[in-house]
Structures are given as C-alpha cells and as structure tokens.
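Other chains of the complex are left out, but the ones given are in their true place.
All chains are identified by letter, namely A, B and C, in their written order; residue positions are counted from 1 within each chain.
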C-alpha cells in the first residue's frame, strides 16, 4: 500500500483523533486502550494493536475477530482523516481475507481510501504482525458517510 | 434461511459443543460466556449473543465488531456440526453486509452451510435482533478444514 | 431463499421489465437475449440463462464470468422490481462464492433483497443449474440507487 506517499495533511491530527475517540466513545477503554494511532495522513493511517493474551486462539494464533475489528477501526480512522469528525459514519460492507496465522505479537494495520465520494468511502487495509513483511490479513471496507 | 428444515442430526450435540468449546478455548469465558448455542443441526445452528453494554457504539447501536465476531463464530459452530470436532478449522474469507442498526438487545445468528467440501466449507449467516424479522447483518464465510 | 413467499406485486411486471430492458439497453441483444425473466415479485426475481457453448471453460464447466454477470443482472432486476424504473442504479459491491462446477446446462438465478434503503439496496442471489438443488454459486451485491 502506497497511502503514505502523498501524505497530505489529515483533517484531524493524530492527537485530535486520539483525544476525541478516547473521550466520546463509551467503549473508549476498548478502542483507544487497545489501539494506538501511529501515523495519520489525508485518507489513510497506520494503527498498532498491542498484543493481548485474551485474543489468543488454539494454536497460539490471534483470533479472526481481533483482525476484523482492527481492520474496521483503521478504516474508520482513515475516513475521519479525510472527511473530518463524522463519528456516525458506519460500515456498510467489509470483506476480509485471512492470509496467514499471525504470531502472538503486536499487529499493525495500514489503511488507505481508494474512493472518497459524498456518500460512500471505500478503503483497503493491510494487516501485518510487527516486524514482518507479509500480510496476515487484507480487508476492504465501505463506509456510509452521513449527510 | 431454510437450514432448519432438514434438521439431520449434527455430528456433535448442542451439549457436546457447548462443553468442548467452553473447556478447550483459552478465551472460553469470552466465546461461551457471551454466546449460547440455542439449536444445532447438521450443517447449521442458531446462536444467541446476550446483550452487553460494552458492545454499544455512539447512537445506542451495537458495534460492527460484535456482529462480525458473532457471524464468524456461528459459522464455526456450523462447520463443527457437519464435520465433527476440528477445532483448527480456520476462516479464510468473510464478507459482512450491515443492513440496519441493531437495537440494544440480544442478537440471534442463524448459520447454514451452502457448500461442504473436503477442504473448504462455505456458509451464510443471518443476524437478527431478538424479536425482529429483518436482518441487521448478513455474512458469508469460508472455512478451511484441516486434513 | 424464501423471497418467493410473500410475492407482493412488483413495481414493474415481467412483461414491462422484459420490454424495457430489451428496448433501452444498447447491448440488449446480450442481456435479454441470454436471460429470461421467469418470475418477478416485489424485491425479487428468478432468471434463466440459456446454455451457450461460448460460456464453456476447460473441463466442460461454465465460466465464472457467466455466473457473475447473471448474479449481477438478477440483482438489478430485483432492485427494479422494488423501486421501479431506475436504470442508472449501479452495483457498488459484489461478492461471489463459487460452490461447485456447473454442468453445461441452463442456469437459474433467484434474487431477493435483504435491505431496501433510500440510497442502497442489498440482495442475495442463489444460482443453480437447471434441475439441481445445490447452489453452484452464491452472490451478495449492493446497488446504489440514484436520488
């Protein structure tokens, strides 16, 4: 993913996003406790999900649910980075391909929008284990942007 | 979904599934604490996810992650119901369409396999809020079955 | 799929749909030459695609492209059946699972809407070979409805 190349300024900075998401989400301890926004640009971001033993599955791998939630949340942040603060943007569709079993380690998700319309935004998100090149999962998602 | 019509006997009963999933998953408190297998037949099942305030999102709706996890787990139970105890069956692909905002209430997921091959199983899962007819989300998922 | 159960009257009858689709599409010979609308109701339809040797692939099976096109077109007809004549409705997202190799025979697609909003409609489509019960492919698709 090449989202980082252009790096136009996001509508909300990393600090603004972290503060607002932490303050306004009832489940903030969940979302912003597990996730850290490492970098954000216009139309994209990179999130880190800290390793948590609760996400382990039989075989020492991380649960699919962990990766789906991370991918969805990274897309949400990418939408906010391009549109501004629209907390009621909602996912309408998400497809995930699980590519290899992630090790018990931090995950990194890099999201970039591939379409930004007035009503719909579409993005793709690659998820890697920290320190590895291969993707462990690949997500495409569509968000509906309220008027 | 008409999975319930045929209702051939599952390879594992509801009680066997509930006991084994609860015992062998490290995150059992998660999976089998939130989910209840209401009914299981060969190639399908109906799960209930008890309402939990932690799953709330802004606007009083349930998070997308909640529905994705429920859909994926219902598919897992449907695979076990048809193949027997293969705990290392893994999701390779999952697509979810979010159809309407679920109210703050229990969710019911009904899964049925639409393909059961030697290596791959494909299923569809409808998710409803308790007491409602309309789907709140629709999932299709593919599982890889270990040899 | 149980779309046929309710069978409320469609906004456009089978004859109206067949005539208008045949008349107004430049590639009409394609669309309405290969496809026949067998039945239509409010929010759903059943189409037949006549067997055509040009769709054959190595191994005597029908091409995936054939099934994708059929599924997409069945969804289009289902949208028109519920919304009326909105020819510029367009697919925004389509997921297809190929379940078994279809024989060299007519295909039947049954579509039903699972969401009908003001801006988006979501449907699922099951595709079978004529005379068989098993699905050869399963499609979910989202259409954007122009204002």
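Convention: contacts are C-beta pairs under 8 Å (C-beta built on N, C-alpha and C of every residue); 3 or more make two chains touch, one makes a residue touch a chain.
These figures come from a predicted structure and were not determined experimentally.
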item	value
Complete complex - number of sequence copies, 3 represented	4
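Here is the rule we use: only the chains that are shown with their structure count from here on.
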item	value
Homomeric contact subunit A-subunit B: same or different residue positions, threshold half	same
Furthest chain, CA centroid comparison against subunit B	C
Gap in Å, rounded to a whole number, between the CA centres of subunit C and subunit B	28
Approximate Å spacing (C-alpha centroids) for the pair subunit A, subunit C	34
Rounded Å distance between subunit A and subunit B, as computed from the means of their C-alpha atoms	24
Residue list for subunit C, restricted to those that touch at least two other chains	95, 142
Complex interface listing, subunit A residues touching subunit C	92-93, 95, 119-120, 142, 144
Contact footprint of subunit B on subunit A as seen in their complex	24-27, 30, 53-59, 63-65, 68-69, 72-73, 87-88, 90-98, 101
Residue ranges of subunit B in contact with subunit C within the complex	2, 95, 97, 99-100, 114-115, 122, 124, 135, 138, 140, 142
